[in-house]
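A single protein chain has been removed from this complex, and every other one stays in its place.
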Amino acid sequence: MKLDAKIPAGPLAEKWEKHLFESKLVSPANRRKFKVIVVGSGLGGSSAAATLGELGYKVSCFCFQDSPRRAHSIAAQGGINGAKNYKNDGDSVRRLFYDTIKGGDFRSREANVYRLADKSRSIIDQCVAQGVPFAREYGGLLDNRSFGGAQVSRTFYARGQTGQQLLLGAYSALERQIGLGHVEMHPRTEMLDLVIIDGKARGIVVRNLITGHVTTHMAEAVVLATGGYGNVFYLSTNAKGCNVTATHRAYKRGAGFANPCYTQIHPTCIPVHGEHQSKLTLMSESLRNDGRVWVPKAKGDTRSADKIPEEERDYFLERKYPSFGNLSPRDIASRAAKEACDAGLGVGPGGLGVYLDFRDAIQREGEDVIRERYGNLFEMYQRITDENPYKGPMRIYPAVHYTMGGLWVDYNLMSNIEGLFVVGEANFSDHGANRLGASALMQGLADGYFVLPSTISDYFAKNKFDKVDTSHAEVKKVENEVNELTKRLLSINGTRTVDSIHRELGKLMWDNCGMARSRESLTEALRKIPEIRNQFWTNVKVTGTGEELNQVLEKAGRVADFIEHAELMCLDALEREESCGGHFRVEYQEEGEAKRDDENFAHVAVWEYTGHTKKPLRHKEELVFENVKLSTRSYK
Amino acid sequence: MELTLHVWRQKNGQDSGKMVTYKARDVSPESSFLEMLDQVNEELIGKNDEPIAFDHDCREGICGSCSMMINGKAHGGRKGTTTCQLHMRSFKDGEQIYIEPWRARAFPVVKDLVVDRGAFDRIISKGGFVSVATGGVPDANAIPISKEAADLAMDTAECIACGACVAACKNASAMLFVSAKVSHLANLPQGQPERLQRATHMVEQMDKEGFGNCTNYFECEAACPKQISVRSIAVMNRDFLKASLLHQEPVGKA
Partner (left out) sequence: MSWIVRLQKSSLGSKYIMAITGAGLFLFVIGHFAGNLLLYWGQDAMNAYAVELHNLPYGALWIARGGLLIMVLAHIFIAYRLTFQNRAARPQRYQYEATLQASFASRTMPYTGTIVLLFILFHLAQFTFHLVAVDPVQLDPQGREDVYSMVVHAFQSPVYSAIYVVSVLILGFHLSHGLSSMWQSVGLNHRKYNLAFRKLSPLLGWIVCLAGVSLPLAVLFGLIK
């Protein structure tokens, strides 16, 4: 596998401009000759499809939801970073770049991250022009708040629904292009495989989820914007439909999968309530602006929170990380909460929870101010738990939230398969081993609005494309494989439901490849996953037929991929013998903090598929740091 | 808890469909309504029956996928709550629950509780946007927007397009959905240049889709899980009236 990151030479701040100038262009009149397939309609997909449509390319956009507006970007709550320095608190592109590199525990590419930080400013401008109603100050200018891992206020927000508003902005731009006939939208259509002809990605095989028809769509380039794989864990803050299928099947067709073990556990989620729970709900990181995290100092303290006096409370984040306090990055805050609970100090049922307390903020600012800032989040908490967070503290616990790993891409966002581009959470490129809050929205939109539309034209301009259509032998072959898979799933007719197997997989992954990983736990997982896979392929029950809306069949296909992907994650976690960001190996720590091994692991691990149940090959892309000094990440 | 469910089952758009009764056993009051249905479905699959199809995705009340009429009330009728955020603790042990899909000509049933809400997307594609292409926009702080205007815009921009307004309206009217977008952009300076065309084009498409008319029941407002006010409908009525009476297509010089 050839891994050339194609990072332009030259000073960091000039790389992108220089690259743009050196890129080839497609003239406006020729653009309609190129067709682009965009899979996924979240922030990355919608913004890419809309922008490509505006430029004049022929675009087909696919999503499994009933409308592009329902992609899970919509659930992002807290905000989006933009290095505008509107607050005059010392922010700059360079600082956002540095915070992001450091936040990612020095496991991301300098050039990509710098470009991201630079584009962050244009994103805010673009969104405001689209009518995104960001929060304002009384003077009419944009308001900002702080997020974890930063000491400046650079996060733009729209109440607790920033992701929704940004997605609806991108969605409205997309709908405009659909209305103009530049983009053809295919909702309720799921990508099941990738068609590669003569080494180039030329199409995708999809299943119409209503009729069950399997068809192939051809294009000159394929863009995957299909999000992350957090649902490997069954319980996560991802939507129920989020899946790894598109990226996993691209991986099986030869695309390298980078850093699959990097998963982010978000510290502030509502704790699990019972065995039938289907998903976890996030409480925005922004709550940590005013909420204080604590546990009782004494083990087994069963008093209600208001009965525990100040001196018997351990505000453990403030104690351990005085300079960042409650706004420590997510991986660090999550681990600290886990440690407290492991030490028997946890609160609530099962002792799996810590307090997030607004008592002091309410006393200081008044309930109205807090309501204004977080009202909808407080309501959501109350709706789910039936407890009033204005009266007593919230109970929170970490949960799987985001996956930094993804398909490997070069500086142009192209995978190692020519013509296969990957944007947003689906690629691996910008967040290293840990993503900072309010950066996912930024990356999805930077990729979709500004990066991909430029790099894709370079690809078109530099390549010749043979005329191929769906009668091509390769298309028939891939279609057949997809149909065979469906038939196989429907014919097993075992005794276990898809969900029960998914739950089993999720629990195994959470216990063995979650917040803390060890050689033993990972080895055990790698032993047990094949058993689960076997259980799935011999004993799962998929009801109904393939020629109709069949939600069980959809789930079964996704879980089959999750099982294979879980194995890849454990393998990657096992071979990365260091702790970094969200990847915490208990063997590698120093005073409880993650201990990196820059000598041996300052690289991207890229996995190449070698065949069913065969061990994939591990390749490396060495990370070069010319502009930042590798240092121990400290938030103390 | 144990509950008796009466659920609309319909194989596909052509099938005529009927209510079927199921028992939901061992339901935890902490479960959400959808988790309760998951449990029923697991049992159905175990019996080799087809599980109940329903739309759902984020399960945190923001994607707008879930869409069920529960005892005649959209999303169950609890204030500001979508079906996925409705918890079983709001029901009584032994209760009978009727679950039906959204009913509207413009929302044909796809299967069981799943309906096609594509009409909403088509309405947005006619005008629910500001016509700016990527790039070439002014600095985000170039145009100050009063906090009041931004808040008003946000109040209606929160719409999740679930369709509860249509489902709850006795006339299956989509006024609250359409007006939420019209009102969101009408409150912002960015929305002004296209304001009147927007109202006109979106209303035209809304009428084409076969939604009913607004007769000011305000049932939509009570059903809306985002509690969007019918004030937005008044904004749209005003804009459409102004557009109808005053707006003229540019005709060039005399």
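Letters A and B mark the chains in the order given here, with residues in each chain numbered from 1 onward.
Here is the rule we go by: a residue touches a chain if its C-beta (ideal position, glycine included) is under 8 Å from a C-beta of that chain, and two chains touch if they have at least 3 such contacts.
Since the model is a prediction, treat every value here as computed from it, not as a measurement.
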| item | value |
| --- | --- |
| Touching partners, among the displayed chains, of the absent chain | B |
| Of B:37, B:69 or B:228, the residue in touch with the unshown chain | B:69 |
| Omitted-chain contact residue, chosen from B:129, B:177 or B:240 | B:240 |
| Among B:42, B:95, B:151 or B:221, the residue in touch with the chain that has been omitted | B:221 |
| Touch residues of subunit B, complete complex, unshown partner | 6, 8, 19, 69, 71-73, 77, 98, 100, 103-106, 168, 170-173, 175, 203-204, 206-207, 210-219, 221-223, 230-231, 233-241, 244 |
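The rule we apply is simple: only the chains that are shown with their structure count from here on.
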| item | value |
| --- | --- |
| Separation of subunit A from subunit B, taking each centre as the mean of its C-alpha atoms, in whole Å | 27 |
| Subunit A to subunit B touching residues, read off their complex | 47, 50-51, 54, 65-72, 74-75, 82, 84, 86, 122, 124-142, 158-159, 161, 164-165, 168, 171-173, 175-176, 178-179, 185, 187, 210, 237, 239-241, 273-274, 276-279, 281-282, 379-380, 383-384, 386, 449-450, 453, 495, 497, 499-500, 541, 543-544, 548-549, 551-552 |
| Contact footprint of subunit A on subunit B as seen in their complex | 11-12, 28, 30-32, 34-35, 38-39, 42, 44-46, 48-51, 53, 55-65, 80-81, 85, 87, 89, 110-111, 114, 116-118, 120-121, 124-126, 128-135, 137-141, 143-147, 150-151, 153-154, 157-158, 160-161, 184-185, 187-188, 190-191 |
